[in-house]
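Yeah, one chain of the complex is gone here, protein chain that is, but the others are all in their spots.
Note that the chains take the letters A, B and C in the order they are written out, and that residue 1 is the start of every chain.
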Amino acid sequence: WDEPVIFELSQPGERALLLPEVEPAIAATAAAPLPPGMRRAQAPALPQLSQNRVLRHYLRLSQETLGADLNVDIGQGTCTMKYNPKINEQLARDERISQLHPLQDESTVQGMLQVMHEMEHVIEEVSGMDAVSLQPRSGSQAIYANIAMVRAWFEARGEAGQRDEIITTIFSHPSDAACAKVVGYKVITLYPDADGYPDLAAMQAAVGPRTAALVITNPEDTGIFNPRIAQFVQAAHDVGALACYDQANANGLLGITRARDAGFDLCHFNLHKTFATPHACGGPAVGACAVTQALAPFLPHPRIVKDGQRYRLQTDEKTSIGKVAAFMGAASIVLRAYAWVMNLGADGLREVAEVAVLNNNYVMRQLLQIKGLSAPYANGKSRIEQVRYSWRELSEETGVHAEDIGLRAADYGVHYWTSHHPYIVAEPATIEPTEAYSRADLDEFVQIMAHIADEARSTPQTVTSAPHRCPTRRVDTKYLEDPRQWAMTWRAWRRKLAEHGAR
Amino acid sequence: WDEPVIFELSQPGERALLLPEVEPAIAATAAAPLPPGMRRAQAPALPQLSQNRVLRHYLRLSQETLGADLNVDIGQGTCTMKYNPKINEQLARDERISQLHPLQDESTVQGMLQVMHEMEHVIEEVSGMDAVSLQPRSGSQAIYANIAMVRAWFEARGEAGQRDEIITTIFSHPSDAACAKVVGYKVITLYPDADGYPDLAAMQAAVGPRTAALVITNPEDTGIFNPRIAQFVQAAHDVGALACYDQANANGLLGITRARDAGFDLCHFNLHKTFATPHACGGPAVGACAVTQALAPFLPHPRIVKDGQRYRLQTDEKTSIGKVAAFMGAASIVLRAYAWVMNLGADGLREVAEVAVLNNNYVMRQLLQIKGLSAPYANGKSRIEQVRYSWRELSEETGVHAEDIGLRAADYGVHYWTSHHPYIVAEPATIEPTEAYSRADLDEFVQIMAHIADEARSTPQTVTSAPHRCPTRRVDTKYLEDPRQWAMTWRAWRRKLAEHGAR
Amino acid sequence: MHPKTVYPYIPNSVPQVKAAMLAATGARSIDDFYADIPAALRAPRAMNLPAPLLSEARLKRHVQGLLARNRPCSEVLSFLGGGCYQHHVPAICDEINGRSEFLTAYAGEPYEDHGRFQALWEYCSMMGELLHLDVVSIPTYDGLQAAATACCMAARYTGRQRVLLAGNLSPDKCSHIRTYGRSTIVFDSFAFDAVTGSIDQSALAAQLGPDVAAVCIDNPNYFGAIEDGPALARLVHASGALLVVGVDPGSLGVLTAPGDYGADIVCGDIQTLGMHMNYGGGHGGFIATRDEPALVMQYPSRLFGIAPTEVPGQYGFGDVAYQRTSFDKRENGNEFVGTAAALWGITAGVYLASMGPQGMAELGEGILQRVAYARAQIAAIPGVRLAHPGSAHFKEFVVDFNATGRSVATINALLREHAIFGGHDLSGLFPQLGQAGLYAFTELHSQADIDTLVQTLALVTRP
Partner (left out) sequence: MHPKTVYPYIPNSVPQVKAAMLAATGARSIDDFYADIPAALRAPRAMNLPAPLLSEARLKRHVQGLLARNRPCSEVLSFLGGGCYQHHVPAICDEINGRSEFLTAYAGEPYEDHGRFQALWEYCSMMGELLHLDVVSIPTYDGLQAAATACCMAARYTGRQRVLLAGNLSPDKCSHIRTYGRSTIVFDSFAFDAVTGSIDQSALAAQLGPDVAAVCIDNPNYFGAIEDGPALARLVHASGALLVVGVDPGSLGVLTAPGDYGADIVCGDIQTLGMHMNYGGGHGGFIATRDEPALVMQYPSRLFGIAPTEVPGQYGFGDVAYQRTSFDKRENGNEFVGTAAALWGITAGVYLASMGPQGMAELGEGILQRVAYARAQIAAIPGVRLAHPGSAHFKEFVVDFNATGRSVATINALLREHAIFGGHDLSGLFPQLGQAGLYAFTELHSQADIDTLVQTLALVTRP
């Protein structure tokens, strides 16, 4: 499709929807006058289209989007692209959840509260922790909530003033560092040791009386599990700090090892990763916070309490950090995750982990046979659920970059992303096969990578000028950086075109 | 996508669905033995796939299908491709209809019966007829049912033996003739007169004591309305025959003229055409039969009867032709049509007709400016809702056929079909814009046709070798005609490959 | 009147656009385009329809209000069968048949609609594996139509004019077959055995003769009993007739495919393969045969074939022997063809691909077992009997209430008060059975469900 911008399709006068009529008795009622200047003078210049044309537009755009359902989507490493069962989608779109208002009386939402409460128990069981909140609307927001709880904990103990540092590692998710900053902490970042593992000596050197918490992903985004994680936690505890576990990469660990086992005080999971809810172009999502009993009084409110057979909402905990998101968070996402767990059970979750890890190590074995591709750090060791590879050698040999290869892969119906700033691993490509793909799927992906590596040597310009079979060719990126040219909206674009011919 | 045949994707052992467990007490129950040889020896050799892979396969196939929602679908003339509102789809998928069993007690399906009964009234109002059955599952089946009622009518009058002929016209739908044959009639086909209209003199010459009925489409598939239709009907009535109206092409006539006004005894509508239910790759569908009071006792049973505020099913009419389809037909299609009518009302239906006719005549005006394209018959006259064009001149000039142009159009994201046998109109293309497309959409279609006509002259091989941007290139059609090579299933294909190398 | 209403489904209902387009055509008014319609034929008045619900919001509320007057099987325990069944519909079946592309496609060519052709051809191919037959048609309307056409095909193929219908076919099916085929076929029926519910082979043998084109049976039959297919095939073939077997495809994971015991034409309904009941809107018919050209040429419906394309290694699809059809030959084609139930064919393909060999085997085996359990439990209720106690049944069986002194209508009304839809009342259709109900069981029924039924039946039939 060569589908125009929707404003270009506008046909004056067309309507895609009509509104309910206002009955004469209502129309005849006099309203209080609006404050001066508060009545809009001109209708918004939205496009005017028939319903057929609106639908056609968005259907075409959907077909120009490479959803995980459509491809072997193992290239979005760290994102845990797994199969999002359609039955869960169907259930979550039932009116008996979609038409619930979050302020309904508890007696009218007992089923919903039960789902959420039971999902809290699932997270407790997976993590070994004691109490859970499903309110955060993403993994990052859960990290934020956890760190806000760390702050509240030290405030409650009167230590907030002394403890202003948080320690993390460079291969922990960027949000671990960024959220610490938002909550007011100074961020100390550790780099790998000579063997490629998180550096315990550096940790021990970094902790001290100013340390509020260790905030760490494990396995890190390289797929490497930190074997000394308990010592890292211990080092934090030794100075009176807390330890907070980013479990975004938990997919290979379900039923294998738990946050509690390594001594963590707080952790979080992304239901849209590990628990198979759809990524939805980037949300809605849920980040589940799990904490020990000691931290439970600091969880966001309201919390769900079960009294006998009835569920109710409780908001009277004075030490709670309060709200982190509207109402109870993304309840319909929780329902999907609940259905997924109920389908698999404990054995199934462990099978998820084991097959995800098997798939990852199988792919690693195959991919590393491609000349020019390597897996930096912890050489020769196995990985958990993903691997951050490097095309550095191929790039040095051919001038083709990791990004070019990713775009060329799109021509073959798969893709990977390379936004792994800062580029500690040069020319990165992070592959996370998860449990959702068959051996044939994995082989297909590997073959495409091998083929593109060949192209990089034989016809590098084919790769560097990719994509060739996507809806557009490469964009002129200076329009995305220059304030005189950037245009985040159609109105800005038209204005800039008129002002100085943006192109 | 270059998506393999699903059997090629099979991975032994994979499952896409698990079945409910059989409880031990059930498994322990002894069943009566099956008759000898009735237990299947080998499981069927179906493909074995994970759910993710099944979904991916069919999603890719869906993307390789040009649904009406995706294009300016005015090229499937006679098919009345209009907008199928998504709200109707949503309503028809509600469990309160999808989970109804057709043998439920009447007290538990009052809403469903009300919808069907009210839709019968809509058809009565649109046609002017007295009684309706929504049981047939398509237009053709409705034609069949109507002609079966004709037979039953004459049987009831003791005239069945004498009346063994049915008269139709060549531009009436093929099913008009074919269904007459199935019911046991000899078919007499009339051809147009010198002006291109159905030939009244031929009709008058054809009718006689052997005539059971006139079965006729109007406007015909050429878009030409037969202005002497009342005389055709009268000619039938004059010899004691019935007149049966195929209203597949009713879209331009809603609120304008009715079957009753021209004297017809029976007629039918396609809810999946005129009443905007989706075509669904070719069904499910509904053909609504409407008849006069005199014919009502012959309608299929059961019929819906309203007693006070209650609806019930009645099956005790002895003269009924009985069943023509399972249960009450495609109830969920009826619901969609009902919702469509309730949205538009009488004014809206008339607007549908008027705009459909305006669109058609607008497109005709534009298309006829393309050199080499003509609209045979009734030259210079307006058409109702569609036009059968001819590329004869262009074809003679360039050697490009109508079919080539249709396939080339697919490269530009639109299409038309050419299966209008027999080719009375040479190199045909039937365009039916309906009311569902905007002027801009229509202009786009016309431009594509003009462009391809230019290509036919400048680079004819581009057109004759089309399609170029579809999932496949042209197939070798001898594999579709030669019994040694044809393969309607994968098992036949593999067998023939093995037997004599089908390719 | 809403003279200025711009209709969301009618883009050019914008008055200014209409005027401009009229001007472009040179017409003065839209009425000009209707010049061929004489004044006498003009509708004498505007249509008298309910006031429109122009907003989607009000329309939705209105229709949902009507739907609220239904009580769906999902809210009760239902044991209704008799040709339409409540099975689990996998979510991906709904997902795929709800895709705009499949939902709104129609008659495109095998190029822009490659996916539609492939999906339907694959459906035929998977049905072929289930049926062990090489030729399967694109779906026709429903199982009734498939059977009617199968009889006609047999008559054309054999050149004979009599078709024998089993007495334990669905009465509705018999009704349609007779109306549909009687212009060229003489139909006779033969009795079933009152004790077993199965075909009385001697009654059949008495009717067979050199004028018989086909014998048409259902296996399992309308009462759910499993017929002795191999014996019937021998009997029928001995007279030179074809055996036409209607079969529930959901039984074929556990029962022998009819072609394997000699059926010449196999037909049936695909509603059970991933379609919701839809108050009868989920039906589609299939017809299958061996790949014998003389038989293939009798199909009226479309047949899709696979074929190489100009590109080596590439597959394409297309219509096989199109000249058989009424599309091509009008009244000289076989019967007629048109829109039928293609979307349900695609959906059945999704279902079969999802179930796989093991799923179909487990489905069939599980239903056999549940039926055996239900029969044992129901037979133990005082006063309640099995109509055909000695036979093996698949999915359904007849419960005989004559000894309870209550009518099926009464019993079913009482069951409804317990949120149970009892079996279909056969007292009108088969008077010889007296007060009897046809009870159906699928994989959806748990042991607890069956036990609930049994307890409630015991309660409502207690003297």
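Here are some notes:
The working rule: contacts are C-beta pairs under 8 Å (C-beta built on N, C-alpha and C of every residue); 3 or more make two chains touch, one makes a residue touch a chain.
Here the structure is a predicted model, which means the values were calculated and not measured.
Displayed chains that the missing chain touches over the full complex: A, B, C (touch as defined at the top).
Only one of A:A131, A:L214, A:A285 or A:I370 touches the chain withheld from this view, namely A:A285.
Touch with the chain that is not drawn comes from one residue among A:R163, A:H268, A:R303 or A:H415, which is A:H415. Where chain B meets the missing chain, the touching residues are 11-21, 49-53, 55, 59, 85-87, 89-90.
Considering the complete assembly, chain C touches the hidden chain via residues 55-58, 60-61, 64, 74, 88, 90-91, 95, 100, 443-444, 446.
By definition in this document, only the chains that are shown with their structure count from here on.
Chain A and chain B have Cα centroids lying 47 Å from one another. Separating the centre of chain A from that of chain C, both taken as means of CA atoms, is a distance of 46 Å. With centres defined as mean CA coordinates, chain C is found 19 Å away from chain B. Those residues of chain B in touch with two or more other chains are numbered 14, 51, 55, 59-60, 63, 69-70, 83, 85, 436-439, 441.
For chain C, residues that reach two or more other chains under the stated contact definition are 5, 7, 9-11, 17, 54, 56, 90, 92, 94-95, 100.
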